[in-house]
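A single protein chain has been removed from this complex, and every other one stays in its place.
For reference, chains read A, B and C in written order, and residue numbers begin at 1 within each chain.
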């Protein structure tokens, strides 16, 4: 078992090389394949209520688990092709999100950051 | 910096809790958000040639890195909600893919496994 | 105003030709762009409840209307490139769906057709 992102990435490289699939694995094609897998994950939830999606039966949960794996496997391959460290990128994005959505303003709101800012400005008597 | 999937997952839990966002984070909604982020990643590549996608200018690569991070952050949150171990799931899927696409048959072909099987059966004189 | 699918398709051809954009408009690229627009439409709904999605405020409804237009415009362009009559294709698919999901069995169920068939077979004492 590959226990880290690095060893998974190595395994994916071997997998593609053994099948001579690097020719298909441009970042463009991998991004399309990733989106397709994300949509296959979404498909499992599309007619469920949110409540049902929180309580999946075992067989559905197993199928969802495979789609989650597919998304991760393509994500690691794109990142590998572009020499992006996904863990570092995730940490940086989390920090950016913290700045964009300060806990005090964002509390309990699903508004996007520009909407939050406008709402805040209105409270403050700023530009509408 | 969160150096592992586990610590990133913990950080994401705190992030959502501080903003009271768990109410929005049903697996169904997270799967939709994940798909949206995957599509934002794809958007960067949609008009590029495959060759151009392999050689991104620095600013585009930085933007792509943020989208990759967004995809990973949502993926970890869905997996957390459903108590799925993404690394174990990825290993299992990789093993399944190895069985579905044996290196010998899949070599240099982008055909799906059912198409590969049909092609193989034709070679073997099996059912068309 | 272009009042028909045909005249819209003609207008899209002129639009692309005037900008020398046919070079970018391979069916592959258009399918990626279509998916990106569909996800932009979905983004408006991702944190809403289903009930909220049925009762959009006017500004959100206007934004959604633009995304719906984008999806249609790319769809017509793919169909045009592949010489597919979208109205005929929609009629054929509707007939297929009617056969896959007979009203009596599908009533009130979001199960996919293979799940419906299995459920029906169980009722009938067929293969489990």
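Throughout what follows, a residue touches a chain if its C-beta (ideal position, glycine included) is under 8 Å from a C-beta of that chain, and two chains touch if they have at least 3 such contacts.
This one's a predicted model, so the numbers in the text were calculated from it and none came from an experiment.
In the full complex, subunit A makes contact with the omitted chain through residues 24, 29, 32-33, 35-36, 38-40, 42-43, 45-47. Within the entire complex, the positions of subunit C that touch the omitted partner chain are 1-5, 8, 11-12, 15, 18-21, 23-24, 26-29, 31-32, 34-35, 37-39, 41-42, 44-46, 48-54, 56, 61, 64-66, 68-73, 75, 78-79, 81-82, 84, 86-94, 96-98, 101, 103, 106-108, 110. On the side of subunit B, the interface with the absent chain consists of residues 32, 35, 39, 47-50, 110, using the contact rule stated above.
Rule of thumb we're sticking to: only the chains that are shown with their structure count from here on.
Subunit A and subunit C have CA centres that are 24 Å apart. Counting partners per residue, subunit B has 24, 29, 32, 35, 38-39, 42, 45-46 as the residues that reach two or more other chains.
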